[in-house]
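If you scroll down you'll find the structure; I have some questions about it.
With one protein chain removed, the remaining protein chains of the complex are shown where they sit.
Now for chain A:
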């Protein structure tokens, strides 16, 4: 019952976000600020994680491939598939739920407890549109982050597999091109867009509707992280079932 109520409240929030628009020039400024804070600000950690995880995936595959019948190019194939299909879109998004998500919840939540949201409303501003809409638009650029993550993941795999002396450069490139299915890339970016929307709105919901003081801001950031990851994982499962099987 409680969950149903939350879902209803969440949907009403989305409706409110796309309700009366804030003045265009103000909105534009907010969107650029959010792109900088949410997207550009995440590039460093995403690049670091992607490169090393890509590297470790290739390393593990290479170390576990002891059967001489299996071609070494499989290392590249396996790395490519796991990075494009799951690691970059899904796992980076979970990490973003921690980074971007808690930032969104705590910044909106602290505006709630210090009455800044009331102040917006009193001025006749649609606070949901003002606060959440720019975040959703900014997160439309999130797939670029994932594209960079994919590229660096594969680069990391190449580095560890080839420079580590497990596979030749030619074999790696061959493996990378093996059985390439364009639809997989579409699938990966399709779900990335969904995750971007989830990453912007669920943490915003937890911040916007919180009550209490600064202690509760911390608590709702944690709850927000849990729910954002759960929804991402479940959405991932459903999308995969629908699109790939």
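Methods note: contacts are C-beta pairs under 8 Å (C-beta built on N, C-alpha and C of every residue); 3 or more make two chains touch, one makes a residue touch a chain; residues count from 1.
Operating definition for what follows: contacts and distances are computed from a predicted model.
According to its UniProt record, the chain left out of view corresponds to "Phosphonate ABC transporter ATP-binding protein" among "Phosphonate ABC transporter ATP-binding protein", "Xanthine dehydrogenase family protein subunit M", "2-oxoglutarate ferredoxin oxidoreductase subunit alpha" or "Fe-S cluster assembly ATPase SufC". For the chain left out of this panel, the touching residue among A:68, A:124 or A:182 is A:124. Taking the complete complex into account, A:26 is the one of A:11, A:26 or A:43 that touches the chain left out.
Residue in contact with the omitted chain (choice from A:9, A:115 or A:170): A:115.
What chain A contributes to its contact with the hidden chain is residues 20, 22-23, 26, 110-111, 114-116, 118-119, 121-125.
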